[in-house]
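Worksheet: the structure to be examined is printed underneath.
All protein chains but one are shown in place.
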Amino acid sequence: MKKYLVEFIGTFFLVLAVGMNVIDCDAHNFLPPLAIGATLMVMVFAGGHVSGAHYNPAVTLAVWLRGRCATADVVPYWISQILGALAASGITIFLKGNPTVIPDNISPMPALVAEFLGTFALAYVVLNVATAKGTANNSFYGLAIGFTVMVMAFALGGISGGAFNPAVATGITVLHIEKAANFWIYLGGDLAGGALAALVFKFVNPEDK
Amino acid sequence: MKKYLVEFIGTFFLVLAVGMNVIDCDAHNFLPPLAIGATLMVMVFAGGHVSGAHYNPAVTLAVWLRGRCATADVVPYWISQILGALAASGITIFLKGNPTVIPDNISPMPALVAEFLGTFALAYVVLNVATAKGTANNSFYGLAIGFTVMVMAFALGGISGGAFNPAVATGITVLHIEKAANFWIYLGGDLAGGALAALVFKFVNPEDK
Amino acid sequence: MKKYLVEFIGTFFLVLAVGMNVIDCDAHNFLPPLAIGATLMVMVFAGGHVSGAHYNPAVTLAVWLRGRCATADVVPYWISQILGALAASGITIFLKGNPTVIPDNISPMPALVAEFLGTFALAYVVLNVATAKGTANNSFYGLAIGFTVMVMAFALGGISGGAFNPAVATGITVLHIEKAANFWIYLGGDLAGGALAALVFKFVNPEDK
Partner (left out) sequence: MKKYLVEFIGTFFLVLAVGMNVIDCDAHNFLPPLAIGATLMVMVFAGGHVSGAHYNPAVTLAVWLRGRCATADVVPYWISQILGALAASGITIFLKGNPTVIPDNISPMPALVAEFLGTFALAYVVLNVATAKGTANNSFYGLAIGFTVMVMAFALGGISGGAFNPAVATGITVLHIEKAANFWIYLGGDLAGGALAALVFKFVNPEDK
C-alpha cells in the first residue's frame, strides 16, 4: 500500500505541473518542459527508494518486462497512477477557476512516432539509470529521468503534445488540452515505446538479469 | 549557535533571492522560480552538514515531527530563519533603492490550497531525500529540495505567490509583495502542509524510525 | 555490437534534439543549448556504463588518444555515430513535414576558432570526469559533459553554429542548417580540439595512465 501511495503522490504532482504550466501559460513554448521535467525529477528522488518511482504506466510496463517490478504490482501501480492523474486534473480545474481550454490540433502519424520515440527514450533512460548493475548506487537517476521528459518535450512536444506517459495523457485529455479522439496515440505509442526499451535494455545489458 | 548561524545565512540568501528577483523583474513570469529554487539548492548543499539546512519553519516542523530535529532547536531555528528573512528584506530595500511595490491580488481559498500542496511537496521531498535511510549518503538532496521550490513556484506561484515557507512569507510581507492581511494563508497552509508530509513520510517509511 | 547500438541511440537522440529545436524554433536564440545539452546529459547517464557514451567522433578520438578506447572500436564507433545522425536527420524531416531551412551564414575563421575551443572544452571535460582516476565513481559525469555542450553553444553558437561534434555537423549539414561548403570547419576544428584535449589531459594527469 505504501508503494501505491507514493505512485499516487508522484503522478499527482507530475500531472499538476502539466496542467498548471500548460493552461494559460504565457511562456507556453519553452517553459513547461523545464517545469514538468524537474517535477518528475524531484518526485523520482523522493519516491524512488519506496516504489521505484515510475509515475507512468509505460515505465511500469518496461520495468516489469525487465524483471524489476512484481507482476502483482503492475495493475495496482497503473490504478494509482491514473488516480493521481485524475486528482491532479480536478485540483488544476479548481485552482485555474474552471478554465476554457482549446485542445491542440495534432497530426496522428507524426504524433504517434513522436510519442513512441519519446517514451522509448524515457524508459531506456529509466532502465539504465535505475535498474542496471552498471549504474548501481548512483546519485543522478532522478536528474536523468526527469530531464529526459524535459528534453523530449522540447524536441517533440510541438508534434504530439509530449505526454510520453498514459497517466499524463489521461490528465491532459480530462483537461481538454488534447482531444479524447487522440487518446489511442498516447496509449499505443507510449506502451510500445516502453516495451521496445525493455528489449533494447536486455540486449545491451546481457549479463544483467 | 553554529547551527543557528547557518540557518540565518541560508534563509538570508533565500529571501534575498526572492526580493531581488521578484521586485521590478522584467522576466517576472518565469525566471524567479529558477533563481529562487537554485538559491535554496546551493544553500542546502552548503549548510546541510551543519544544521540540516531547513531555512523554513514549516520544514523545521516536519523534520521535528519526523524525529530528526531536537525539540530544543525548534524555536531557535524559527527565530534564526525569521531574522534571516528580515535582514534580507532590509538589504533588498537598500539595494533596490526603496522601491514602490504593488502587492499581488490573490484569492484566499485557492491560495491556501496552493500553499498547502506546495509545502507538502517540499517537506515530503526534504524528509525523503535528507532524512530517510533509503536515500542515505546521496549527492542529490540539495538539487531535489531546491528544485521542488522551483517547480512548485512554476505551478502554483500564480495562485498564491509561491512562498511555501513562513520565513519567505515574512519577507514578502515586509517587502509589500504580498498583503499583510494574507499572512495567515502562508502560516496556516505551510505549517499544515509540513505536518501532513511528516505523517505521510512515517506511513511510507514504517521501518525508518 | 551492444556498444555500437548504444552509440547509435545516443547520437540519434542528440541530433534529433538539434534538428527539432533549431528548425523553426521561436526561441532560437537561447533555448536550443539547454535542450541539446540536457539531451546529451541524459544519454550519457543512460549509456556510459555500456559504451562510454561518446556520441561524438571527436570525443572518440580524444578517448582513444588517452588510452580508454580500443583501437578496434574507433571506426565502428564513428560509423555508429554517423548512422545515428543520419537517422535522426531523416526523422526530423518527417516530423517537421519536410521544412524549408535557410542555412546560417558563418565566417570561416572565427567559426574554426569557435569549434576548436568548444570541442577542446568538451573533450577536456569528458576525459577529466569520465576517465580520470581523480574523479572515479562520481555521479556528475553526465551533468558535466552535457552542460559543457550547453555552455559552449551559448557562448559560441552564434559564431559557428555550435556543433563541437562531426556527427552533429553531419546532421546539420544534411538538414541544411549549415552549408555543406563549411563542413571542413567542423571536421578540422573538432578533431583538432579533441586531440589537443587529450594532450592537455595527459600533461595535467601525469600519473594517470
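We call the chains A, B and C, going by the order they appear; numbering starts again at 1 in every chain.
FYI, contacts are C-beta pairs under 8 Å (C-beta built on N, C-alpha and C of every residue); 3 or more make two chains touch, one makes a residue touch a chain.
Quick caveat, the model's predicted, so the values are computed rather than measured.
Only one residue from B:75, B:95 or B:109 touches the chain missing from this view: B:95. Here one chain is not drawn; of C:23, C:156, C:177 or C:195, the residue touching it is C:156.
Summarising the interface, subunit C meets the missing chain with residues 29-30, 33-34, 110, 113-114, 117, 121, 124-125, 128-129, 132, 134-135, 138-140, 143-144, 147-148, 150-151, 154-156, 158-159, 200, 203-206. Mapped onto subunit B, the footprint of the missing chain covers residues 2, 5-6, 9, 13, 16-17, 20-21, 26-27, 31, 34-35, 38-39, 41-43, 45-50, 91, 94-95, 97, 139-140, 142-143.
What we mean here is this: only the chains that are shown with their structure count from here on.
Taking CA atoms, the transformation carrying subunit A onto subunit C includes a rotation by 90°, reported to the nearest 5. Seen from the C-alpha centroid of subunit C, the farthest chain centroid is that of B. Between subunit B and subunit C the centroid-to-centroid distance comes to 39 Å (mean Cα coordinates, whole Å).
The distance from the centre of subunit A to the centre of subunit B, with each centre set as the mean of the Cα atoms, comes to 27 Å.
Counting partner chains per residue, subunit C has residues 139-140 touching two or more of them.
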